[in-house]
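Shown here: the complex without one of its protein chains, the others still in place.
This part shows subunit A:
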Amino acid sequence: MTRIDAKFAELKAAGKKAFVAYVMAGDPDYDTSLEIVKGLPGAGVDIIELGIPFTDPMADGPTIQAAGQRALEAGQTLQKTLDMAAEFRKGDDSTPIVMMGYYNPIYNRGVDRFLADAKAVGVDGLIVVDLPPEEDDELCIPARDAGLNFIRLATPTTDDKRLPKVLQNTSGFVYYVSITGITGAGEAQAADVAPEVARIKARTDLPVVVGFGINTPDKARAIAGIADGAVVGSAIVARIGQGEPVDEVLDFVRGLAEGAHSA
């Protein structure tokens, strides 16, 4: 059982939905980013998605892309992102950390070495956008063997025929992408998303959380209401990008978390 499994069991027992927050590691710089990450559980975040900066984030919109560029310009590397997770773990042994990004930085480091390091610093799961089930032997299976959850994205284009394949080696939770599009674009509509979540839940016992197109406490409440949780990324990252002080960023996160938790 990973920290992710434990967290969902705890939330279920309390009758609560999960609030998942995404931030880019090292944005705008290592120290500020670490301070934000350390503040997330106190602001009500149940699971932290820690973005791995990459020069070519093909599934992300301008907001996340700019965050990655800021982080890289400030000297962020995959090693520093692992260091950040380790620093966070010193003060928090229960909040799950999911590292999220693209395959090349991981492939470049070496899959086995990366998995050993990630496990050692207390990372619980991985979301790697450009690794569909067809490439499961690259990282998904080795991650599972190393005791890390590999969380898969399901999308509006994932039809019933394909869904079992997407769910097959997924663990931790399923991340449903509410729109066809990139991060930070479009608006998730609870009415459209509800039947899709039901469709996925009919085929898996894993929790289903919904992300993309959620940017306000009301939206977080509406989406969390029809799923097991809601993810917010770009709306938080945009505030970091505007140079908002850490406590204001965390206040905004607190509002979103309260929205999701009130569902």
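FYI, contacts are C-beta pairs under 8 Å (C-beta built on N, C-alpha and C of every residue); 3 or more make two chains touch, one makes a residue touch a chain; residues count from 1.
Here, contacts and distances are computed from a predicted model.
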Out of "Urea ABC transporter permease subunit UrtC", "5-methyltetrahydrofolate--homocysteine methyltransferase", "Aldehyde:ferredoxin oxidoreductase" or "Tryptophan synthase beta chain", what name does the UniProt record list for the absent chain? "Tryptophan synthase beta chain"
By the document's definition of touch, the residue of A:Cys140, A:Val177, A:Val193 or A:Val231 touching the omitted chain is A:Val177
Just name the one of A:Val20, A:Ile97 or A:Leu153 that touches the chain not displayed here. A:Leu153
Using the touch definition from the top, which of A:Ala21, A:Leu78 or A:Ala263 touches the missing chain? A:Leu78
Can you name the residues of subunit A that touch the chain not displayed here? 53-59, 61-62, 65, 72, 77-79, 102-109, 129-135, 152-159, 162, 166, 177, 180-182, 185
